[in-house]
Each structure stands twice: as structure tokens, then as C-alpha cells.
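A protein chain is absent from this complex, but the other protein chains hold their places.
Chain naming follows the written order as A, B and C, and within any one chain the residues start at number 1.
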Amino acid sequence: MSSKDNDNGRLDLVSIRSKLETDAGKRFWRSLEEVAETEEYKRFLNSEFPYGVEKSRSGMNRRDALKLMGASAALAGLTACTKMPVEKIVPYVNAPEEFVPGKPLFYASAMPWQGVGQGVLVWSFMGRPTKIEGNNDHPGSLGRANIFMQASVLDLYDPDRSQVLIHEGRVGSWSDFLVQVDELRAAHLRNQGAGLRFLTGTVTSPTLGDQLRDLLKQFPQAQWHQYEPLARDNTREGARLAFGEYVETIYKFDQADVIVSLDADFLFTHPAGVRYANDFANKRRVTGPDSKMNRLYAVEATPTITGVQADHRLRLRPSQVEIFARSLAGALGVKVQGLGEASLPNLPSDWLPALVRDLQNHRGSSVIVAGEPQPPAVHALAHAMNAALGNVGKTVVYIDSIEISPTNQTQSFRQLVSDMGSGKVQTLIILGHNPVYTAPADIPFAENLTKVQQRIYLGLYEDETSVLCNWHVPAAHYLESWGDARAYDGTVSTIQPLIAPLYDGKSAYELLTLFQGQPGRTGHTIVHDYWQSQQKQLSPQAFEVQWESWLEKGVIDGTAFQPKQVALRKDLDVTPASSGPQSSGLEIVFIPDPTIWDGSFTNNGWLQELPKPLTKLTWDNAVMVSPATAERLNREMKTVKTQGPGMGPGTGGPWYSPGPTESSKYEVVELSFQGRKVLGPLLVVPGQADDCVVLTLGYGRQRAGRIGTDRGFNAYSIRTAENAWFGSGLEVARTNQRYELVMTQHHFVIGQPSNPREGETVSAFHRDLVRVATLEEYRQNPDFAKDSPDMTTQAQSLYPPYDYSKGYQWGMSIDLNACIGCNACIIACQAENNIAVVGKDQVGRGRPMHWIRVDTYFRGNLDNPEIYHETVPCMQCENAPCEYVCPVGATVHSPEGINEMIYNRCVGTRYCSNNCPYKVRRFNFYLFSDWNTPSLFPLRNPRVTVRSRGVMEKCTYCIQRIRYHEIYAEEEGRKLKDGEVLTACQQTCPTQAIVFGNIRDENSQVAKLKAQSRKYGLLEELNTRPRTTYLAKLWNPNPEIKES
Amino acid sequence: MDPVDPVTEEKPAFVEPGSPWIAPGHSYGSVSDRIAGVVLGRTRKGWIFGFAIAFFLFLVLNYGITMLFFVGVGKFGINIPVAWAFAITNFVWWIGIGHAGTLISAFLLLMRQKWRTSINRFAEAMTIFAVACAGMFPLIHMGRPWLFYWLFPYPDTMGVWPQFRSPLVWDVFAVSTYFTVSLLFWYVGLVPDLATLRDKAKNKLAKVAYGFFSMGWRGSVKHWRRHEVASLLLAGIATPLVVSVHTVVSFDFTIAIVPGWHSTIFPPYFVAGAIYSGFAMVIMLAIPLRKWFHLEDFITIRHLNNMGKLLLATGMIVTYSYVMEAFMAFYSADKFESYMMLNRMTGPYAIVFWTLIACNIAIPMTFLWSYRIRTNTVALFLIAGVAQVGMWLERFVIIVTSLHRDFVPSSWGQFYPTPTDWEVLFGSLGLFFCLFYLFARLLPSISIFEMRDLVHKTAEEAGVIAGAAE
Amino acid sequence: MAKHPIYGLMAEFDNTHDLVAAAHRVREEGYRQIDAYTPFPVEGLEETVGFRLPLLPIITFIGGLTGCIGGFILQYWPNVIGYPLDIGGKPYDSWPSFIPITFELTILGAALFCVFGMFFLCGLPMPYHPVFNVPRFKLASHDRFFLCIKSKDPKFSLDETKRFLEGLNAREVSIVPV
Partner (left out) sequence: MAQIFHRAANTLAKATLYGIVLLIAAICIIAWEVNNSYNVYLGEHQVQPVPFSHKHHVTDDGIDCRYCHTSVETSSFAGIPPTHTCMSCHSKIWVNSPMLEPVRESYLTDQSITWVRVNELPDFVYFNHSIHIAKGIGCTTCHGPIGDMPITYRANTLYMRWCINCHKHPWRYVRPKQYVFSATYKPPPDQDALGRKLVKEYHIQSPRIITDCYTCHR
């Protein structure tokens, strides 16, 4: 814990590390150029296994052996007759002022995601950011965070990040780069910027926008292109189609009673997903039989986070959604041109009329949301329907576009590439987003890129794009740089660095300022000066005060856009772009990956290992089809001979020890779409629309890092600009290859009720693990979730019960009605509690480490089942079965009712896990925690022990947070207030499904929730007396719709 | 039989006429020489060959354990939910095998069964080696085996103690007590025979070694009397001990709430199963032993027949337990129990379950009724082997099929053995046979003094030496 | 008492019958410092050599009692007094859980006391003993029976005793040097 403080008052990590790490630190930090060329480095890049695990699998080397011996001797030495090791302690020379050693600090910042600022609050321990929370003051976050925000801190410390400037494949120097930029600038100043192009993602940052505008002014012939693979072109174009201009739509789900989602995953993939999830859940929060709930109708192809929550979910192929939208618009009496007369043959007859009546009964309190995959016409229809239902201004609000320059990004990109092809581009500056990998298959970006003379790429990683560029400038992570970004409603969020750039990375601002001819300006000056220039009325001193307060809050007050009055175009024409009905063949659907997004998180171990919602697939993507389609394909698929190496087996073992491979090997199929082919393993997903094949993006990367390289298959390779989201005419063929997919939950029993008799999902209901009713049933019988008296915890015991009537008594309530299964709690827990990543092989062997998991169960028919998410942390049973079997007392109960796990006492018999009926305990079968990669050390939460090999671990109700607050409350001589201690999962949960607190305090939120009649405990008949309890799930179906 | 005793070079006082438990024509001296001759004679090629194989397997075990210690317990195929598998299966299996030895030496002694005389020594040795093999497994299956001593109560720097409510701590006490008592019992029995070997050995080193371990035993009346009392006392306390040990081992499962483990029938069921597998092992050791070392005179067909009958009897108890376990699972109407049983019979491990039924019930219970099969050494050996495999599978089924699908279906999983799993299983056989080969070579496999006593009693009963004592 | 250069006199017998008969005669003759050496336990000799009620069962019982009480305290003390902890909601003194270890330690205590008590009472280990000086004594662990009258017996007299023993159907009588 020592270093000089730099000018920002934050620590320079490099010097910390070089002091703390002697050997490894030297190798890692001081001779990067050497490292870059060594075999070791290449092996790292190609390694299939994440940090540290690979070595454990393939045996050990001498150093490991010595280390293990040393470690075990040291561990044993704590109690055995061994002399303790001498440790050093290193103080500061000059201590930074705001630090109190040992206490965390919080800084507000924002993470740009889809170009939109997501407000974050960052924990900083001794100058190192370790954990991301949502920012309470930020409209897009309200203190909540999603998986990408939570996991972004791992990217900061990713050892695979590019660490040096690369010029023509070799380590370059920054000064050479400055010279190069100067030359380019001079040249382009001469030719007015002809041939100078900037390629960025979606830009909402006012400062960056200002810089770009300035550049375009300096170089009038230069052009600025924007491209992101998941660009919201359809949304933008839909708005323009409806209103004649680009406007942003804001939905007020907290006002909406009836919601219709047309292929829209607004709870998760929408840039405002965190806020929308919060608003949506608030309208579903039930406190008693009198409570009201909103009603969600979802029309979609594959079950999404949003669709699973729908009270009525209609499976339609994406192309059919448009037909549905047209029918609905027609039924609602929307008068536009080109509506058409098509209708859906397989639509249940009572569906549409019931939906229309429901919407019309909720004029002004309903909302129709069109999803990004749908063509502009559907978006325009949604706008028209919202207008017709009187929702505009109530549940739907329009504002100016939050982007600096809203563009049709696909067109912009296509134009750039064609200019590149025709030699019109001399200098291309690419600001991130790895376009070589993400470019549509029919836009030959990579091929034309080499025709550009000077290719400069600013990126976090050495990736597919960087290798094709002359200059690769390592980018600064958002936690290392200054910046700003607009939230979904236009509010400007400030981005401030928590740490000096680890690898001397540059932000986009700092790169552009070079081209602006102002090389000396730092990121701080750029952003600061821009905002000062916007506040000319303030004196410099007053501005500094203002600036500090903005940074403190993380948002700039009063920058939210005001609602804008827009009118539907009179001549709105929604005639389908392509004439005639869609062909009846297979339809291909592309969706962003629910864990690694568009590929920008491919090298993030937390997200790779995060089980995808529903499929619980980890470390891979799959070719997802519905059960009926799988059966049909199985009958009809032709076998083809594939060229090339194919997918390989995944992982495997020798014949006498096949490992989990045989049972989890999936058939690899060849997909041919518009002449392009890709191989992928076939996976059946219940609830998906028939005759469509869903692929997730972001996998199959060639150069991602040791985590992400060569995982899954690349769906971009068959994704065209025209069919960016879906298209028909897909052909699927059998290849006779098999590939191992690894899932944390086994769905092999779905659809095979005969063997074994009781399938996984059937038995979940048989065992009352998920309790569910409709709102109507609940009103009639509020106690439906209660255990029958003969099965409750009142079971007789010969032993007197333990006295839990004093002090704090911690408990948790999880509202299944609010939980949307977004997984944010899992990543929050992983970040908070230093949970290790184990790799695909280990997950396949049943050894994932997540302390909290989201179980998924299906009910009803195979084709369109009801889908339930159940979040399962440790139940903290009062009569914990794990405790009395531990031979060394490594797991005991606290007087506050927490089931404690003491790692340093654990000898690893794993008996506790066997005896845990909920199976929430996790075991370090190997040395899963990375003790070798220096850059990952500062990521760790210093308040939680990093577990070693051979010990059990589990959810602790974030005891470090409880103790932290408890100690300071004790010092102040007061009791803890309700809500003062938040567990990591609770704090991040976008829907506030998880509530934790003192159950003895009757006024605490958790006690009130537990008093609800919907409360039930898992497996209470075992007399475990769980402290974590659930609130039963409720549906609010439309009584007019009879579903089978 | 040579009428002249090779040691005394005189005609023995008498030769016994034979009885069900010993072939005719033996004198005190001849039994002593025959049994001691195995130990004091030259090393045979067959012994070296067999020992080499066992030692190779022992090296395999060492390899497996080294990997486990250095790389981690993840070398086993275990996971969550199946956190115990081969190692604990092996543990219970070996402990069970151990039980027959103590039962023969203690229980049959109390019952005054004469036929125990010729089998108790090697059965006790088997017990000790089996318990040694068993005791190794809880250690190597720990995540941090170097901290094993935390399971023992001692005043540590932390001021904490073992958690005495845990069956694993009970195991520590039960197994270490069992090992200690078995070792003592065995040693007490060996002392007079070590004196015999001391007196017979020609080699100076052997003389010193046997002399050292016989501690100066001289067969005095007072020695014999105390020896007899001690043997009886030990038998008296070893009999409840042997029952308690497998009861405690069964507590590892019954104390837990896992469906398929949490069952009150387990203690007797485990004890019966232990004796079943133990006798199977005794048979499997006795048959080659009598053949290779020409001990057919002492381990007679009647011995094998009796052991076959015991195998049959314990097998029937085991069968009854299986039936009751299944019956109770359904009769209890407990959804977890009944699913567990159904899953055992029809789930992914059904093949293992039905193999176990075949090995433990169908085959032995069909054939052991026949006298001809019980007295046919090859058939008996094979049936004992089948039962041995069956008992291993039984433990595997109890442990793995109960764990792999317990309460919460989302956490269901599968267990697949890894090379390390097989290494330690076969390696432990190597360790056992290494020890047993050494034992058969270095120590008398049959109790010499008790055989002399048997000769005496046989002769007495036949009137060859009438009323000698009175 | 005069110091004798010899330990005693050793008579060798062929069978138990002769040995037991001889032993009775020796006792009747008034000798008390007698010992018999046999290859297996022979009944009916204890009284003749003056063997009283064995202490061993009492020692074993004490061992068992020590193990029992010690075992229970070993568990009771840490759980209730030393460092009480809430384990699975069970009371600190959940004595039924302490029974197995108490039982095992009872057995262990009894067995250890029994075995070590036996060796102690027998005076073992005693690798050197005068009787081993008799050349034919090695047959005592083979098939012969020996009766020894020790020189410290008040009635012992080398010649007389030797003559007496030879008259007892002994196969051979030899002097046992110290």
C-alpha cells in the first residue's frame, strides 16, 4: 500500500505492483517487448483455459510444486510448529489526503454501453477500483446495475489488454506516433481532410461530439462514420418514418398497466434496460390481495428476459411479428397507408380481440414497444398505435435524439467501406468496437481496410482489427479515463478515472485532440474545458464548485432532454419493404449474446462463465431451435461433408474416463445462409418459435485473449447488413461432428418424461420449489403458497430450539414476482466476493463457483412453456444441515443467524455440500483463484478472503458489508438502520427482487415482506428453517384468453 | 507323515487322528514345522511374481496420491452435487472387509468355535491391512490433507476443537480405535508364535528380529494364563467395537439428510454388509493361501464350507436390507425417498444398481445353497469375488446415486470417474496385497500355538491321550 | 539366603499328562517357586504354580472407565465451556452426539490397558531369561513341556530336587544357569 500520488490524487498502480511483486512483477511490467515475443505469451494467447486453471489440469511444474509446498507449509504453520514468515510493511512517503487506510471510497462515473451512459458508483480501496454499483443519482441506473456494468471492472484488470503501442506489428513508441499524427495532420490540412475518416461507435458524449465537430470544421472534406454491430438503426429509422425526424422514445413503464412487446427485450438489451426493469417491476410489486399488477403481452421468437415475464407470450418468427403488428394496428383502428391485410394463420383466435379490448380499456396507461430487430415499419406502427391509444405524453414520451449525430449506421458504414474500396480513404481512425470482427458479412471491411494507407486503431485489446492496422493505440478503460456520455433520457453523466491508466492507454478524447492539433491536452482538460465553455455565465471559481458537485453526483444537473411534441406524419406509409409474404423456409435470427453482448466482453471470464438465462449455457454459443423444429430437422437434415477442421470436440477425456463429454455432446450442424456457411452445435430451447434458428453474436473470435479466443462460432460470418437481425432462406445440414456444450443446469429431461420418471423441471413443481398462482387465484386464496400444517417447520425436535431472539437477525426475501432472471446478482456477487472463474472444462465437470445462481424451470407444454427463474443464494438455515456434519467446525452459526463458512478452518471434506439440500456450497477443487496473474490482484475485494485450494465457500450474506457497517454503528453507539447494509446482490438487483435486513425489526422492509402471505421457504419440510425465503410468483393473465 | 519329528529327531509323543478342522496325522511338532516352514523356508518365485504385481499397483497408488496432494482433490471426478464418490466408496468398502477378521477372532472366540483357529490369524492381518487401506481414503479425499490433524483433539493455537457432532470425527475415533485394537489383538496372538519362530530360525537376523518382537515370551504358565484372559477380554471388547465401527461408518450417511442416506436401517445393514464382504475376502485369501503354501491340512474344505454358509447368511441379511430399503422408500410416501429409489432403479446409474443386485443377491444367493459349490474352491472363489465387486458397487450406489439427484433438481449432476479415481482404487488393492504378501512371507499365516492346542484337543477328544489334564 | 549360582532345575516332559502330574507332585512336595513352560496353554497348571486371581480384568475395567469419562469430558468441555458455538441450531450440550466417541474411547482405553497390563504383569519385554540357557528349551515352543523349580525356593536343593524331578517321569532334567 504505497506509492506517490499522481496529480489526480489517485494511485499509480504500476508502482504499487512493482513494489509488491518482485519477480513476477518485473517480468510482467518491465519487459513487455520481450514478453510479446516469447513462446509463453503466445501460449497464453492460445490457451483454452482461463487464469491458472490450465496448469492445474495438465499437471504441475516445478514452480507450482514448490509453491504448493510452500503454501501448505505456511498454512500449516499457522497452527503447527513452524516459524511464521516475516512480512514487510511499507508506508507512504506522502500520504494522499482523502485516504483513510482501510476504508473504501466511492466515486461516481458512467459506463458507456451502446453509446449510452450507464451511471455507476465505483468502490475504491486504496486507489484501486474493485466493484461497480449503480449510481442512485443517475436516471438510467437508480442505484442498480446490470451484468455488463458489474463485469466491466474485470476488463480493467484483464491481463490480456493491450499494453503497448503497436506499430506495424512491433512495439512502437508514443513519440513516433505523435510524429506520425503530426505528418498526417499536416497532409490533411493541405487537402482539406480529403481521405480522412473517423469511425466511431454510437456517440452521445457532448465532449467527443464537440471534438468531432471541430475536426470536421478543420478538415471539411473529412467524414465521420458511426458503426456498432447492434446499432439501433431500425429504431432510429422507425422514428424517422413515423415523425420525419430522429427522435428518442422514452417509455414510462411505471405508468403502464398494459404493455405489448413486439420483439422488444426492453428489460435487458435496451440501453435503458436497468431503469425500465426497475419501473416495470414496480408495477408488478404485490403487497397484498388488493395490489394491482401490470400485464405484459410479448410477441417474440426466442424467450428473452422480457418475454419470460410476459403474462401472455406468443411465439412468432421475427418476420411474423410484423404481420402481427399490422393486424394489431388494424384492429386498433390505426389509419396508415400500406397496412396490408395479412393475418397469421396460427394465432389463437381469442388472442388478438382480447388484447385489443385490454389495450382499449387502458387508453393512456398502455404502451406498445417495438424491438430493435423489427423493421422501421413496425416501429412506426408502434408509434402510431401508441398515439391512437392516447399513450403519447403519458406512457410514451419523445425527446430529441441523445446522439450527437443520429445516423443510419449501416448505411454510413457501407459508404465508408465502398469509399475504402475505391481508394478514396487515405487515413482511417477507428475508435474501438473492433469493426473487422463485427462488420456485416456482405460489407467487406477487412478486405478493403488494407487499401487504406494509414489505419489507426484505438482499442482495449489486440484484436482482429488491431492486427490489420498500422497503428494500434492501447485504449484507456472507462475507469481510467475522463469523459462524458448521455443517459437514455439525455442526462449527461460524467466519467472520471478511478485509477491512472495501467498500461498508458489513451482515451478517444485524447486521441482526437492530437488530430485537433492540441497534443498537450489531457483527458481531464478536454472534458473540463468543454463544460466550462458551456457554462460561460459562471466565473471560473464558481465553475470549479459546480464541476466538483457534478463529479460527486456523476451527473450534470438539468441536462435531461425535455419532452418533445412530435406528430405522426400525415403521409405515414408502412408498406413492407420487401413485397410478398416471407418464404416458409427456416428463418435465421441473430440476437446479442445475453452474457458477452456483441463480442466486446468476449474476454471477460466472469461473463463467459455466467450461465446464459434459460439455456444455462456457458463459454459457448449454440444454434438454438425449438423442440418441434429440432425434431423436424432431425428427420429432414441432409448430411454434408465439411471442409476445414470443423469445431473440434470441445473437451474430452480418454476412453476409460470419458468425463461429461458423451452425455453433453451436441450435434454440430452446418448453417448456410445466402451462400455463407458456419458450423455450430444444435441446442433445443423450449419456448422458441418454430422454424427459426437463433444465433447469438460475439463468439468465434480469432484474437480475443486467453479467455475468449476460439470459443463457439462466429455468427457475424453469416450476418449481412440486409439481414442484420433475421432473414429467411436458411439451410441446415448435419455434419456428423459432435461438440461439447457445457451447462450449469441439465435440461436433458425435458420432453422425456418416461426416463427418468420425474424430470428436473417437473419435479421442481412436484417438490414445491416454485410456487405460483394467477393474481385472481391469489386474491381468492392469499395463502396458496403456504405449506400445509403437517409439513411446516413446526416439526417436533427433541432438542430445544436455539435462541435467536437477541441482536440483529439477518434474513433475506426474494420476490419471484420481481425477479426477471437478468443475472446481475451473480456478477455482483462474483465481483464482491472474489469468486474465481474456473473455465469450461471445470464447469463441465460440475464445478462452477457462483455463490448465487438463477435456476430456471419450465412448466407446461414443451413448445411454449411457462418459464420461471428462481434465484438461489445460501438459505442460511437456522437448523443448518451443513454445520453439524463438519468435522472441524469450519461452518458454524452466528448468533445473528448467519451460516458462517470459515475458509481458513476448512479442511475440505465436502460433507457440508453433500448435506446441503439446496446445493449452494461451492468447492475449490483446484487452486481456482488466480494467485499468479499480478494484474488481477488489485481487482480483489480486500475485505473478503481469497480462497485457496481445497476449501469450501458459499454465500455469506456479504458479511464483510454487515461487519463494516456494524462496527461503525457500534463506534457511534447506535443500532444499524434498515437498508444501511445492502448485500451485493440486493444492491445491484434492477428490480429490487432481493431484500435483506434484520427480520427481528418489524418495521424493516424484509420483515414486512416476510409477513406477506406469499412467503414460503424452500424445502421447509426438512426443518432447516431457512432465513432466505421467497415470495411466490404471480401471473396476471387476461381472463379472456384461454391458453392451453 | 514322517514319523520322526525333524526338530527333535524323535518320534512324536502321538499323532492326532484327524477331525473336521484338521487333517489326521499331525503332532504338535508337525503343525509347528509346517506353518513356520512357510515363513522360514526359501522365497518362492510365485511369491516374488505376485508381490511385484502388487507393488506395481502400490506405485500406481503413490502416483495417484502424489497428484492429488500436489494438484488438488479435483483430480477425482467429484463435483457439486456428487462431492463424495470413489474415495469414500473405497473407504467404506475396505472398512467393511476389515470386519470379518475381527469377527472371526473375537466373536467366534467368544462362541468357542474351534474352526476359527486356522483362519483367524490371516483374517486379522487382513483386517489390519484393510483398515490401513481404508484409513488412507478419508485423508486423501480431503481438500487440504495436510491439515488432517485438525480432526484430532489437541490444544491448538486457535483454541478451537474438532466438531464432535460430526460423524467424520466419530469416524476418526472409531477407525483409529478399531485399527489400534485390531493391531493389539493381532500382536497379542502373534507373540507366542513369534517365540516359536525365534526358536526355530536359523538366521541370526531372523532370530534377533523375531526375538525382539516376541519380547522374551517363554510360554510360562502365568504368561499363558494372562494371555488367555487378555484374549478373552479383548474379544469381549472387540465384538461391540466391530459392530460400532461400521455403525459409525453408516452414521456418515444416516446423520445426513440426503434421501437414500437418511435411513435408520443403515447400521445393521452396513454391519451385515461389512461381514458379507469381509468373509468374501477371507475366502478369496484362504483359497490361494492353502493352495500355494500347502495348508490344506489346516484350512480344510469344511472351513470353506462354513465360510460359504456365513456368506450365505450375511448375504440374506443384506438382501433383506435391500428389500426393506426399497419398501420403506415407497411406503414412507416421502417424495424425495421414493424418487431416489426410482432413480436408482431406472436412472442413469440403473446399470450399476442392477449389477450390484446381481452380484450381491442373484448370484451368491442362487449358488451358495449348494454344498457342492461351497466346497468347490474355484466356484467359491469366484462367487466371493463377485460378492466383493457387488459390495463395492453397493457403496458406490448408496453414495453416488443418492447425491447426484437430491432435493433441488436444478443442481442435479452426474459423476464420471477419472483416471485418478481408478488409480487409487486399484492402487489400494496393491497396497493391501503388498502388505498381505509380506505378512504371508514374514509371519505365520495360521496361529501355530492354537493349532498345537487344536491337535491336543483333537487327540484328547479321540482318546489318543486320555485324561491328560486331570 | 545363600546366593545360588543357578536359576533352577528344569525337567522336560513329552506330554501334558506327564507335566501336569509332575507339577502336582512338585507342589505336594512343598515347592512353591515353580514355573511350567508349554507350547500351548495347558489347563490345570495355574494352581500348581501358585497363580492367583488375575488382575487383568480389573485393569481393563479401569482403562475402560478412564476412556469413558475422559471421552465424554473431551467433548463436553469444548462444546459447553471452552468455546461454545451454535452448530446447526443444536444445544451446546447435545450429549447424544457425544455417545459414539465416548464409546470408542471406552473401548480404546480398555484395550490399551488390557494389552499393556498383560505385558506388564508378565514382565515382558524380557529378552534375556535364564531358562533360555537350557539347550533344549527351544522345544518349549515346539512340542515339549518343561517344569522348572527355581533355586530361590526355600526347599530347593540342587541334588535333592534334581533327583526328585528325575523321578517324575521327566525325560531329562537340566540345570538352568543364571
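Quick notes on this structure:
Note that contacts are C-beta pairs under 8 Å (C-beta built on N, C-alpha and C of every residue); 3 or more make two chains touch, one makes a residue touch a chain.
Just so you know, these numbers come straight off a predicted model, no measurement behind them.
Just so you know, the chain we are not showing touches A, B, C across the whole complex.
Only one of the listed residues, A:106, A:784 or A:903, touches the absent chain: A:903. Residues touching the missing chain, restricted to chain A, are 2, 4, 19, 77-78, 81-84, 86-95, 100-103, 807, 892, 894-896, 898, 900, 902-905, 943-946, 956, 959-960, 963, 967-968, 970-971, 973 (touch as defined at the top).
Within chain B, the residues in touch with the undisplayed chain are 156-160, 198-199, 207-208, 211, 215-216. By the touch rule set out above, chain C reaches the unshown chain at residues 83-85, 125-128, 132-138.
We adopt the following convention: only the chains that are shown with their structure count from here on.
Just to note, of B-C and A-C, the chains joined by more C-beta pairs in contact are B-C. For the pair chain A and chain B, the distance between mean C-alpha positions equals 57 Å. Mean C-alpha position of chain B lies 29 Å from that of chain C. With centres defined as mean CA coordinates, chain C is found 79 Å away from chain A.
Shown for chain C are the residues that touch two or more other chains, namely 87-88, 90, 94, 97.
Multi-chain contact residues of chain A, defined as those touching 2 or more other chains: 881, 884, 889, 892. Across the complex, chain C meets chain B through its residues 14-17, 20, 35-46, 48-49, 51, 54, 56-57, 60, 64, 74-75, 78-79, 82-83, 87-88, 90, 94, 97-98, 100-101, 103-105, 107-108, 110-112, 114-115, 117-119, 121-122, 124-129, 131-132, 137-144.
Chain A contributes residues 56, 59-60, 64-65, 68, 72, 75-76, 78-80, 653-654, 656-660, 663, 745-746, 755-761, 763-764, 766-767, 769, 842, 845-847, 853, 855-857, 870, 872, 881, 884-889, 892, 905-911, 913-915, 917-919, 921-927, 948-952, 1018-1019, 1022 to its touches with chain B in the complex. Listing the residues of chain A that touch chain C in their complex gives 799-802, 878-884, 889, 892-895, 1025.
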